[in-house]
Each structure stands twice: as C-alpha cells, then as structure tokens.
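Removed from the display is one protein chain of the complex; every other protein chain stays in position.
So, chain A:
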Amino acid sequence: MTIKGKAYIAGIYEHPTRHAPDKSTAQLHAEVAKGAIEDAGISKDDVDGYFCAGDAPGGAWPMVDYLGLNTKKLRHVDSTETGGCSYIIHLGHAAEAIAAGKCSIALVTLAGKPRTGAMPPRAAGAEADFESAYGATTHNAYGMCAMRHMHDYGTTSEQLAWIKVAASHHAQYNPHAMLKDVVTVEDVLNSPMISDPLHRMDCCVVSDGGGALIVTTPEIARSLKKPLVRLIGHGEAMKGPRGGKDLDLTYSAGVWSGPRAFEEAGITPKDIKYASIYDSFTITVLMQLEDLGFCKKGEGGKFVADGNLISGVGKLPFNTDGGGLCSNHPVNRGGMTKIIEAVRQLRGEAHPKVQVKNCDLAIAHGTGGLLGVRHAASTAILERV
C-alpha cells in the first residue's frame, strides 16, 4: 500500500496578516478555510474531511460547527496534534483517508494569535515533575542542540548565520514578510545572544496568522483549474530522550521521517529542486538538512554556508517566502506555511525573483515540539504533474 500520487493539493491559502488583535482565532480559521476553498474553486459544502490541530479553538467538533461545514457530507475528521508539523502530518493522513475512500475533499486549517496574546500552556506529560521546573523553552531547547552540534562537528555561529542570511534574501520580495531587510552574517552575529549559542537573528519571528489546504482525489483535482500538485511520499516520526539512554541531540526524528518519504516517492534528495524546511531556529534547518540526507551528518555547516540556500545562487533554494526566520510563524507552528510555499513553487506561483526554474519536485519538512527534548517530525514530497 502506498499513498503515492493518490492525493493532490488543490487549494492553498496563507493569511496575509502578521498581527491580528482585531480578529478572533476561530475567525482566522474561517478566513483561511474560505481562502483555500476559493483557491481550489470548490464549495465549502463539498468538504467531507476536516483536519485541525491544537490551535483550533475547542478542537475538531466545535470548529466543524463554527466553520459551517456540511455535516451531512463530512465523514472523516483528524485532530492529530504534533505541534508545528501537525499540518504536514495532516497532509499525509488526508492522503491515506482519500486513498482508502474515507473522504474526497479534505480541509486542513491552522490559525492563531501568539503575537496578540499568550498561548495556552501545553498539557503536562508524565515527565512534568522531572522537567518542568528547569524552564525548557524553544530557545534554550534548540540552543542545547546547537551547542552539542558545535561540540561534536565544529559547526560555527557563522555557518548558522548563513541560514538567516538566505531567508532574508528571499523575504525582501515578500510584501507580507515581517522582516524584509537583507541581513549579513555579521548582523546575525552582532544581534543579542538569547540562549547560547543562538542569537536573536537565529530565532524565528512570532506572528499571528494562519493557513489552509484543500487535499483531494486525482479525479477532482483534474476537474479544477489549478496546476496539478500531488503528494508522492510522506513520512512521520517521533523522538525523545527515551529514559536518557544514549542521548544524542545532534539529530532529529527527520532521520526516520525523511527516508520513509523518499522511499515512498522513489526519489532521492538530489532530485529535489526546492526545499521548505522548518526554520524555528537556524539550527533547526541545519540539522534537518543533514537528517533528510541533503548532506552528511555534521556537514550541514558547510552545506548552508556561502549562500547555498539562496534561490538562483545556491544548489538548494529553501524557504523562498522568507520562512519563519523572516516572513511569519503563525501560532508558533511553521508546518503549514512550509507546504504552502512548496505548492507555490510547484505551481510556478512563487515571486519571480525567487521562483525556481522547472520546479517539478519539492519537499516540505517540519518538526513539532522541542528538538532538544521531545518532538515529532514529518516529511512530504510533492510533485508537479
């Protein structure tokens, strides 16, 4: 069994807002749902599958009701919650459901307002008494990974800075990007240290906003007007300290989700023309590029240096919307926008200054949770038909 080619992304929508104090979270979900439905050219009453994660107020059933989905038709729901990569996992699960005939038009939504106000805390796991007092945040959890990666492989802050530099080169062409200024390696190194060894410019932005997808069958996709983009490989995985045995924070669960996706797609990293890589921090990108096989473990620093991730300059154009580092990071969850920019590239709808020529194969990969503690990862490989 495979989902290869059995589901198409027919609709995408990224909310243009980066700060939405005048809107409700549910409203943002509705606005992105409407956007994706209109992009696909379908009716909301055709939606028969709905996917959402922890950002959806109240979860799936209040959202289905609020969004006014057609409950006579809706026959598949999935509220898998794996933090920022939830939506990449949803994409795979939607493809599974479509392949199994459990739904034919799936809507996936993400939205929220962390820039407007504090986000609700995560539910505690079994580890709470043994960890919560130590103040793990995104910054220091990813800082711990970077510190060990530098120790084991000689990775430098200059190399990490190149990831931000590349993102900023792309963001200058995105009118919605929060940070549009092109920055230099020196700018990154001179920005304040937040949590060693990560500087402020190693960190992504905090933004309100959201995004949505419509995933459908090959037959329905062909009946619509958008360029055809299909899912040909998908993987998901999880990693944690696992009782503290053989702790290794220099790799992520992408070492498992990536090969699963590439194997299903029947391609290798060398075939990829464009990469959307979750960039909560610069170190997140570097580790994932290694884990996905774009370079060997420990060689990520060399791989990202000297503009190798800049579209039109380097070998692997990445995050051509400016990514989380410069454009947005809706709800502190970057997986949705990773898929959306990959689809834009495959459709030929990216900004002309960053559009990859003949872009027929793209990857969208993300993590959720804390890379330095416990996290999920998901990989999607997309093809223009």
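Definition applied: a residue touches a chain if its C-beta (ideal position, glycine included) is under 8 Å from a C-beta of that chain, and two chains touch if they have at least 3 such contacts; residues count from 1.
Heads up, the rule we're going with is that contacts and distances are computed from a predicted model.
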Among "NADH-quinone oxidoreductase subunit M", "Branched-chain amino acid ABC transporter permease", "OB-fold protein" or "Outer membrane lipoprotein-sorting protein", the UniProt name of the subunit that does not appear here: "OB-fold protein"
Per the touch definition above, residue among A:T25, A:N140 or A:S327 touching the missing chain: A:N140
Among A:R148, A:H176 or A:H351, residue touching the chain not depicted: A:R148
Touching residue (missing chain; options A:A100, A:M119 or A:M193): A:M193
Those residues of chain A which, in the complete complex, touch the missing chain: 126-137, 139-141, 143-148, 151, 192-198, 241-245, 247, 249, 372-373
